[in-house]
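Have a look at the structure below before the remarks.
Note that this complex is displayed minus one protein chain, with the remaining chains in position.
Up next is subunit A:
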Amino acid sequence: MAEAFSLIHSDRSCLGEQSVSSQSGNRSVRVAEKERRKNEAEDSFVLALKYFTDVEAGTPVTGNDDFENHLVQVEKVAYSRGLAPEAIATMLEFAMSSRMGNGPCVRVLKCLLPASVVPQDCVVRAVAWLCVGKIPVNTKVLFVKWVLTVFDMIEAKDQLRAVYGFIFSFVTEETLCPFICHLLYLLTRKESVRVFRVRKLLELQSKLGRQPFLLHLLSLYKVFCPELVTLSVPSRMRSGFKNHVNPWKSALIGVQKRNGLQVASGISLTVASKEKTNSRKRKLCHLELPAMNSVVNNEAKTEQSYSLKVVPLVQINSFAQLLENMHRIELPAQMGSLLSSSLALQYLDCVQDESALLRLNFWLGHAFQEEFLFSGDGGACQNSEETLQFLNRLLCAQNFLQEGFYSSETFLYKFLTLWDGSLFRPQILGLLSNIPVIPSSQIERLVFEPLKQLYFTSSLFFKCGLLECMTNMLLRWLTWHSVYALEDDLDISLNSHTSINMTLSGFKDSVMELIHFVGHLACVGLRLEGCHSLLLSFTLDFYETVCDTFLKYGLPLLVMPPPGVFYPAFLATETVSVDRLAFIMHRYKINLASAKSQEKLTEQAFHISRQTISEFNHYVVVMVNCLWNSKMFHTGPGVQLREELLVKSNVPQYWKRFDLIHHHAFMSYAFDFHNQCWPGRKEVDLSVIKHSKPWGWYVEYLFTMGFDGLKQFVQTLISPQLPAGITQNQNQQT
């Protein structure tokens, strides 16, 4: 004990030194003075504790000035800094032994504010004193309340658990019972649940009626031993034990704050009982997540395997516990309950048991079909709040697992043909984007057909939503490929694993189908919506993924966007679309170049079709001709207009209309640039910029405006050092 105090002492002086060194003359004197007083106070505190340790039984309280002074001393320290573990032990022993009668006992208990931890053995000793029976009942209650308050600060609980039976015996004392139940609740382990205890509690229940504290303790017993007791918690029952008003709470928080400790959460220990969000009775409750319960296993005693000592998942409360018991966790009785907690999802990620996943899928599939497919009278609309919650939770789980559940996939195939495209749109599209790769022979019928119908008859926002969903789907497929492609190869060499049925070419076919499908949707959609910039943006999002399939995801496949996507993007009025298109072309170029070089290196690498390359070259030529060389409608396939038609349009110098200066997306930048370069000039002549020097500056200027896509496009596809003609030829050779 003395050591501990000197420790505090030296701490203080150390602090004092620091402050002395950092502060100037007369203040340091003041500090030193303060320090001295503090030391005196500490000395008297040590004396006080010594007094309470040594005081003899039967010493009178009234008129005992020594006692009064010492107790005041202790209280002062307790309320300001809290008591050290040894001080707690001394004072608790003093109070519970009732050496000076019961009067001081309450007062002492009230000031037992621990500074850090509470030693376990002193609590056990106190429980022993409790059994002696000299203490009046309200003091007993106060003590148990105190234990509940500081429960989390008791350093270990093993000895306390060892006297579980003694503590349990107090449940028969009526006033003490609620608090004892709470304490037992905190101490209970599986081995403490016994038939005779269950009987005792049930007996009490029949005497006292349905008391929440009894019910909470019994429900915990049920968690550990469902074969012994059963009950159903009424929905109206308040969760948790009543957070009894106790004298320590605010003082303890104050002490802990002063000591810079984290405020103990132990004060508000509650039962994690199921909260019903909706008291309204629902006839159909298939969307309600089942509560997590452990399996009732009566075979346990006979079965050998039980000796492995499994831990039901419901008893796991923290990630650390989960890791510790990973190898012997028992799944709950209802797999659907796993979706309700994030901890359980962590475990689900590692579940290898087929039947467990099948159970989950049965439950989920049933919920889906009852809610959406069989409800008939638009049941989904009536319970939209619950349905929404359910779907969001499911999506959350799927996103966490980064994989869709099999039954939600099966459900979607059936549901897409019935869907109106607006019911829970974000959620359904979210589920859809989680669908795993579908064989190309089935993809059309299962997914594309119904989606096409919805797409062409729905609003712009649905179109955008669907494109986003398809982008996510593609991303998932590609990610899946890049993760598992390697493993699959390994598997083939290890054993003839049947799961590798989907060959690379099969997978490529599916991805290609998807890309072509989205290309088709985007083309027609852009035409229908008048090249709406929002739709264009979602389309470009998609192609930003498509252009990088080879380098980013290692899939030997490159698909160019159709002209119906390329031209609207290139001729868009927003600079950002042109810039993104330039970026996409730049990525295509890099992907194609690296694929080419690999092709040369290894025979195995995929062969890029001529078609793809010529498409790419064509697009690049168009872009370079228009933006750079001012040669709109010059040559080549694609958009061609007869000369006389162009003349008839009366557009002066029509071939220049889409260069970097005159392109409607860039014209405002050209004006700005012109104004900055030649601030005095009244007449704006943009063609001045075309001269080689200002052109270079202009391009630089555009780069500084944040058009990184354009910059990369220029750097990879137009080498500024070379005359434009040569670059073009080079490109065509690629």
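One rule holds in what follows: a residue touches a chain if its C-beta (ideal position, glycine included) is under 8 Å from a C-beta of that chain, and two chains touch if they have at least 3 such contacts; residues count from 1.
Just so it is clear, contacts and distances are computed from a predicted model.
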Looking only at "Mediator of RNA polymerase II transcription subunit 18", "Centromere protein L", "Autophagy-related protein 101" or "SAM-dependent MTase RsmB/NOP-type domain-containing protein", the name UniProt gives the absent chain is "Centromere protein L"
Of the residues listed, A:K134, A:R199, A:K257 or A:H516, which one is in contact with the missing chain? A:R199
Residue of A:V55, A:I253, A:V295 or A:L460 touching the missing chain in the full complex: A:V295
Contact partner of the left-out chain, one of A:L228, A:I590 or A:I613: A:L228
Contact with the hidden chain, among A:E86, A:D152, A:E403 or A:E529, goes to A:E403
Which parts of subunit A are in contact with the chain that was left out? 195, 198-199, 201-202, 205, 210, 214-215, 218-219, 222, 227-234, 237, 286, 290, 293, 295-296, 298-299, 333-336, 349, 352, 354-355, 357-359, 361-370, 374, 401, 403-407, 409-411, 413-414, 436-439, 442, 446, 480, 484, 487, 495, 497-502, 506-507
